[in-house]
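Take this structure first; my questions come after.
With one protein chain held back, the other chains of the complex are shown just where they sit.
Lettered A and B in written order, each chain numbered from 1.
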Amino acid sequence: MIETTTYPGSTGRTLSKQVILEVRQLTKRFPIGNALKLRQVHALTDATFTISRGEVVALVGESGSGKSTTARLITRLIEPTRGEILLHGQNVLKTEPRGASLKYRRTIQMIFQDPYGSLNPARTIGFHVERPIKIHQRSSHAEQAVHELLASVGLNPAEEFAKKYPYQLSGGQRQRVAVARALAVEPELILADEPISMLDVSIRMGVLNLIEQLKEERGIGFLYITHDLASARYIGDRTIVLYAGHMVECAESTELMEQPAHPYTKLLLSAVPNPESGLSTKTVQARGEIPSLIDPPPGCPFAPRCPRVMDICRQTMPTATNLTEQHWVRCHLVGSGPSQQ
Amino acid sequence: MSIETSEFVNPRRTADGKEPLLDINTLYVEYLTRRGPAKAVNNVSFSIQPGEVFGLAGESGCGKSTIAHTILRVLKPPAVITGGQILFDGEDVLKMNDRQLEDFRWRKVSMVFQSAMNSLNPVITVGEQVTDVILRHNKVSKKDAYDRAAELLKIVGIEPERLKSFPHQMSGGMRQRVVIAIALALNPAMMIMDEPTTALDVVVQKDILQQIQQLKETMGFSILFITHDVSLMVEFSDYMAIMYAGEIVEKAASKEIFTNPIHPYTQGLLSSFPSLTGKKRKLTGIPGSPPDLVNPPTGCKFHPRCTRCTHKETEVAPQLTEVLPGHWVAVHAGMPLPTGNDRIGQSSVAKR
Partner (left out) sequence: MDTVEKKLPVGSDPKRKRGARINIPRTSALYTLLGSPKARVGFVIVMLFVLAAIFAPLVAPGDPKEFVGATNQPPSAQNIMGTNPQGKDVFRQLVWGGRLSLLIGFGSGALMVLIATIVGMISGYKRGIVDDILNFIMNLFLVIPGLPLLVLLSAYLKPGTATVIFSLAFTGWAYNARIIRAQTMSLREKDFVAAAVVSGEPVLKIIFVHILPNMVNIIVGGFIGAVIYGIMASTGLAFLGLASTQDVTWGTNLFWAQNGGALMIGAWWAFVPSGLAVALVAFGLALINYGMDEITNPRLIAERDVKSVLRKAKLPRMRATPVVPHEH
């Protein structure tokens, strides 16, 4: 599964498929309630995927789907209940049981959703970009490195930006600072947790294009977390759909949008605003909302809302079925077992 | 779905299509800051017909939320209204005193605020919050108010048993429906909705908007719909205006704006939304950032970011001109119009 065509690639799809990160059966449960009645929030269950060099994997889900939990697990801000995180093939939960090592921190970085909260209001921009350099001793000329990084994300003149404070920058500029900060350690993988959803519409594309540029020029892998299918298609090479903590479908982005297999994916696609057809278009009939994640019943989490639910759906969670080599889905309607068609 | 609302109905002029329900003329609103006044709304005029869904689109700082709050006169300090009229059914809202405003608010025009679903009182049941509004404006018995509240919840799609629930026991979508029910409580002639579905998931969003559309058909109110999501707005509204830096730059029927955007800002805005289907094109959005409203650019406020115009208008402010029937654009001298019209000269048509 690991083709190692030599890197550097030049454009788009011909990049090497060298896997950076693999997560297997990643699960997180949060205890809630008191000692008399202990219950658990099943925030994420059995997440399994890989991210390779120069690849953008889009993780799509609505609120409560577990996408933020996934990001926090991979950056090891929280520890999983079960599962493995393999960095370059090594399970870091075994090799670094007490928390992430500096090497791990150098390899995996993150961009946060809120451009106003992810920068320290009491510190200059230069401080933010300089800290990772100093911590990991990336360069002996920190100031120059800071300026280069700021320039590389489009913040020019870099010397002036380095002296400014966050409140003097716009939302889009702050997100670029966040990218520069992530780049300071020269990571192999960057998690972008809804990086554009809080930005003004006209500057979103600029940030997405920056991510695309970094992927192509530096071969950085990205996990792009979003609730917006359109941007997932725009920037993601592969898209994974999350529902109530479970991964239900994964495919190459365009194929997912054009040939959705899971009923939830179809519902999501039909609900995205489409100016050409108007509101009264075919909404896949599925009322109701995302179920509670507290001690959920067995079976497929989408069963309560699925228009084509069967008895087996309420009893067992479907296993992944491969529709094509790149496209798998977890749905009893498509049959469980070895590949079909 | 008929609703017994005999004592709650507000006498409303029948829509004859000619007289607008809401008529805003040359509105100016400023925010007083340490560096000087910020012109948040600068010479804005538009009108809304009865039963129409009017959309106000733009990004943060364009003034759309300010206008919404100004209609109800609920802007907080340091905002000051410095000119213009807001005519509702012929009466100027800007000339009303506190008592007249009490009659006006919620009875004639109500509002669903941004993130309103997070502003429900967490320690009071949902039912009480709805009946509070009813009782505040009508001298009816508690039981009647309660019955009316149950009705309202039903028409927004919530079981009446939920009157006894607390906000934290309901999902985000349900809470937003409650807020909408509260806005409909007195059967207003117009409802203002400021980013009503931004914090909601896309499936819930569609559900709620479809419900509101149905209600609009049956109850006959107009909607002033404010959002930054232009594709959503084109779906939902009949007529829309695009705002930038406190001014309207383009005004037309929604479909028209989507298929034939003329102003460079509108074009830039529409090219910021990647599509789900069709060929993948590289999108750029709009370079730069919105201007400082205390010291905005002179002339055309968009000119520092505009990539379409070779002639940058920096002296005279552009005028809103009807370049096609029903389609208004803020044009300046020498601005190329891609629809084949001749270039607009110095003379301009009075704005609507």
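As a working rule, contacts are C-beta pairs under 8 Å (C-beta built on N, C-alpha and C of every residue); 3 or more make two chains touch, one makes a residue touch a chain.
No experiment lies behind these values; they were computed from the predicted model shown.
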Visible chains that the absent chain touches, using the contact criterion stated earlier: A, B
Among A:Leu77, A:Ile294 or A:Met310, residue touching the chain not depicted: A:Leu77
Residues of subunit B (touch criterion as defined above) contacting the omitted chain: 28, 30, 32-37, 43, 69-70, 73-83, 94-98, 101
Those residues of subunit A which, in the complete complex, touch the missing chain: 75, 77, 100, 102, 105-106, 108-110, 112-114, 117-123, 131-132, 135-136, 163-165, 167-168, 178, 181, 184-185
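Note that only the chains that are shown with their structure count from here on.
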Rounded Å distance between subunit A and subunit B, as computed from the means of their C-alpha atoms: 33
Subunit A-facing residues of subunit B, complex: 59-60, 171-174, 201-207, 209-210, 213, 228-232, 234-236, 258, 268-269, 271-277, 280, 282-287, 289-290
In the complex, subunit A residues that touch subunit B: 62-63, 170-173, 200-206, 209, 227-231, 233-234, 254, 257-258, 267-269, 271-280, 283, 286-287, 289-290
